[in-house]
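Note that one protein chain of the assembly has been removed; the remaining protein chains are unaltered in position.
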Amino acid sequence: MKKIRVGIFGATGYAGLNIFRILSNHPFVDLKYLSSHSNSGESYKKLFPSFNTDLVLGPTVPEVAEDLDACFIALPAGETSKFVIDLIKANNNIIVIDLGADFRFKEKEIYERTYNIKHNCPEILKESVYGLPEINREKIKTAKIIGNPGCYPTSVLLGLYPIIVNFKESIENIIADSKSGVSGAGRKIAKDYLFCEINESVKPYAARFHRHQPEMNEQIKLISSKAPDLIFTPHLIPMQRGILSTIYVFFKENLPGEETIKELYYEKYKNEMFIRVLDGDLPSTAMVKSSNLCAINICKTSDKTLKIFSAIDNLIKGASGQAVQNLNIIFDFPENLSLTNLPEVI
Amino acid sequence: MKKIRVGIFGATGYAGLNIFRILSNHPFVDLKYLSSHSNSGESYKKLFPSFNTDLVLGPTVPEVAEDLDACFIALPAGETSKFVIDLIKANNNIIVIDLGADFRFKEKEIYERTYNIKHNCPEILKESVYGLPEINREKIKTAKIIGNPGCYPTSVLLGLYPIIVNFKESIENIIADSKSGVSGAGRKIAKDYLFCEINESVKPYAARFHRHQPEMNEQIKLISSKAPDLIFTPHLIPMQRGILSTIYVFFKENLPGEETIKELYYEKYKNEMFIRVLDGDLPSTAMVKSSNLCAINICKTSDKTLKIFSAIDNLIKGASGQAVQNLNIIFDFPENLSLTNLPEVI
Amino acid sequence: MKKIRVGIFGATGYAGLNIFRILSNHPFVDLKYLSSHSNSGESYKKLFPSFNTDLVLGPTVPEVAEDLDACFIALPAGETSKFVIDLIKANNNIIVIDLGADFRFKEKEIYERTYNIKHNCPEILKESVYGLPEINREKIKTAKIIGNPGCYPTSVLLGLYPIIVNFKESIENIIADSKSGVSGAGRKIAKDYLFCEINESVKPYAARFHRHQPEMNEQIKLISSKAPDLIFTPHLIPMQRGILSTIYVFFKENLPGEETIKELYYEKYKNEMFIRVLDGDLPSTAMVKSSNLCAINICKTSDKTLKIFSAIDNLIKGASGQAVQNLNIIFDFPENLSLTNLPEVI
Partner (left out) sequence: MKKIRVGIFGATGYAGLNIFRILSNHPFVDLKYLSSHSNSGESYKKLFPSFNTDLVLGPTVPEVAEDLDACFIALPAGETSKFVIDLIKANNNIIVIDLGADFRFKEKEIYERTYNIKHNCPEILKESVYGLPEINREKIKTAKIIGNPGCYPTSVLLGLYPIIVNFKESIENIIADSKSGVSGAGRKIAKDYLFCEINESVKPYAARFHRHQPEMNEQIKLISSKAPDLIFTPHLIPMQRGILSTIYVFFKENLPGEETIKELYYEKYKNEMFIRVLDGDLPSTAMVKSSNLCAINICKTSDKTLKIFSAIDNLIKGASGQAVQNLNIIFDFPENLSLTNLPEVI
């Protein structure tokens, strides 16, 4: 198969770095361009001395699109959408996989309210696809612009999906209590992410509102317009990678037995190579660490209440791995190409 | 003031060890006896080589009660209640502070169902007091037997207390999602608590039922018999000490404004030296680490839903510190004697 | 290329588990057999629920060798050598890669003194090869039995090798101060490896003597019989994977300039795909995490003293990865097959 030419804009953040790592094992990808705002001109190896690469970081400029078949973008909200317009001008055929929020929403008003930024290309928003393959695979196949899901939404939506689809109208309340490793904050240099502030501590944040809530709500309501807004609390815990979402669902009517509900999960995910519906065990983030997997289990605790547990590696299935999964789908490669690593359970 | 003579039965577990540490700074305590099942006959210093003590571990036998004014007990469920009968025979005046579950319940049926053990002295159960000072201080003052609360119940009940008291009949649902450091499991030598199993992972456990649920439910219903059973999920996170409980409460009727609810907390806890109702910040376990504090804040997220956050050090306020607090109350010492350490926020 | 049939004896320990993970990405390996002492009869997936495998653990019996071209062994010292005799009886052509110490020594006396066990097949010892490819590649190519090096020896020997070769007679003293993650202890369930004993602590162990010392000394003296015995101290630090060895070498004569010494490293390792001689940076274990790399740098601190820093992932280059590297060499596969993952620098 002919190799595709790929670029990464924003290659020095945690997402870009992990895309680089994954693609370095991809047989049909020719990595042509890496950009960085602050390190342009430096060799990639200077930043990551144990990497054996000759690539030199370039500026984040759209002209390079001419020589690319696809690109990954990890730029700040608002800048991305502007940049994408220019990219498409430079190469109308380029496939864009954006790891930020600019192309995750169908309704620009929600985006603008959530991020407090005017969207630069609402017309493109209409054709972009929310890149959660387990839900949107068919649309992804023909997409030219992917809004790669956020890490919390990936964990929550994969856990909730079979429930929303099957109990469309009878869901009363949804609570998602998520526990995340610190890499979710990216390479931000701030007091809150210092080792001594994180170690031996757990803390909630954004208790009143988190930007991933509207993203989750929009996706849930695309499946069932009657579903309630979810109540969400993210927490930082002292680890690097991984998100566990504990989801509590209250129903208006009595549920069927737990085994019957479980069957809905097996059925929905029977052909999914990255979803592990567990039998007996509860998911832990160790079960999926460094892999593109999502591990799920449920527990019915009363006639009308259900607990759902969903674990991912926030940097892989929650960001870079899912982005490469989307690339594989679009280019009709085997969906797990360069994503076959088993999790580092130890 | 005359010193009281104190013993610790089960002095080598995490709880006993921390009681020893705290009492070593207590001006009115004369630590006379330490017992251990497996290390009887050894010097305490052999186990904890940096401790400068001449105490030698003795067997766990009731006769030594004759020379004690008070004792702390950390023995397995079921054995404690048997042992307490013998202790009282040996010294009818001894004050007993039990760190296990044998004296936490009013109704022996709940205890027996929860722990699957027949209670050895239900008659004593009637006079024992649940040792949560912020709720039961008056009863504790005259108690002879204290059932020291579990770590999860301490964090959850302190967070919920002002709400249960003030919204007795209008609470529809309570969810407590707790995140605990690993020391909560005690010194159990098992695969699940190995460093490599815990590090870089978060996992839920006991999702269907945890033994602390009936303890919490009984206490809640003593305040409001109309309150619902709570839904509870404990999680292990990769840290040593600390519990953060994130509590979601759904109400049947519209709530007053957040500030009004907050006032209920300030009012209820205004004289409590170990409760910190925060202003602005959300609690983290770092805020209370190595101290006997409980840090609390709330967030009203809709007309009928409230989030409550409550953080403690599971080994101190959740076990040994609270036990010493109870001792101070019973003996009419200043309540914070030997418990004045500020938290290790770093 | 035709696939080879491979077995793992002792597949549930950390080493066996990671060999399984690596081989699951190996295009020319057909994984036929997994054994376990304590879990025989169970499905592998039961132990590692997120793995998608149908393999069932069998007993550790030699007969299965008939259907294997190669096998990895992770059994206790002493048992392995006995087992190998039976394996060879069952299949005289089988390639054996032993991850224990039974085939690491040339002189059986050193082995017997170090492990306090009589060696079961000293005659086989003579033909076995110490599997450190960067030093012994030619011998490995034709070996039938590999003694896969210990984790500490791998890190120390790769760091020292260019120095021993080039300054054969002028080395006065060598100190290796190694810092290891806890997985080096394997899946041993013991108090010392509990999360609460390891977390937030660093401790030396085996200060008087460690079993890897004779292994290192024998290898060093095979290169230069005049080299001194090394002084070694291993330390446990609160992390899962990784070893950093800080090596101090005192010389009898003045050294050339640091750049000249560095050239010896570049020269010696110029064709090694898993060695990174760093330029400017000092090695960290993050630089090599989850990869088969060894990162090295040096620092000349006086005319006659040199510091050498060497970092590996103890579970990969220090055990399972190096074992697969040896397999690749023996079967004339590309040496890095299934070992191309870039390190998880974040």
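A, B and C are the chain letters, set down in written order, and residue numbers restart from 1 in every chain.
Just so it is clear, a residue touches a chain if its C-beta (ideal position, glycine included) is under 8 Å from a C-beta of that chain, and two chains touch if they have at least 3 such contacts.
This one's a predicted model, so the numbers in the text were calculated from it and none came from an experiment.
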Of the residues C:R104, C:R241, C:K262 or C:R276, I need the one that contacts the missing chain.
C:R241
Hidden-chain contact residue, picked from the options A:S35, A:T80, A:S128 or A:S183:
A:S183
Which one touches the absent chain: B:I8, B:L34, B:V96 or B:L293?
B:L293
The one residue from A:D69, A:D177 or A:E200 touching the chain left out of view is A:E200
Had the left-out chain been drawn, it would touch subunit A at residues 14, 182-183, 187, 189-191, 193-200, 238-240
For subunit B, enumerate the residues touching the unshown chain of the complex.
14, 17-18, 20-21, 24-25, 48-52, 183, 187, 199-200, 240, 273, 276, 278-281, 287-288, 290-291, 293, 295, 315, 340-346
For subunit C, which positions touch the chain that isn't shown here?
173, 175, 177, 179, 181, 196-197, 199-205, 207-208, 231, 233, 235, 237-242, 244, 246, 248, 250, 282-286, 289, 299, 301-302, 305, 307, 309, 346
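Definition applied: only the chains that are shown with their structure count from here on.
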Farthest-lying chain, centroid of Cα atoms versus that of subunit A
B
What's the distance between the Cα centroids of subunit A and subunit C, rounded to whole Å?
36
Based only on mean CA positions, could you tell me how far subunit A sits from subunit B in angstrom?
40
Got the subunit B residues that touch at least 2 other chains?
196-197, 199-200, 238-240
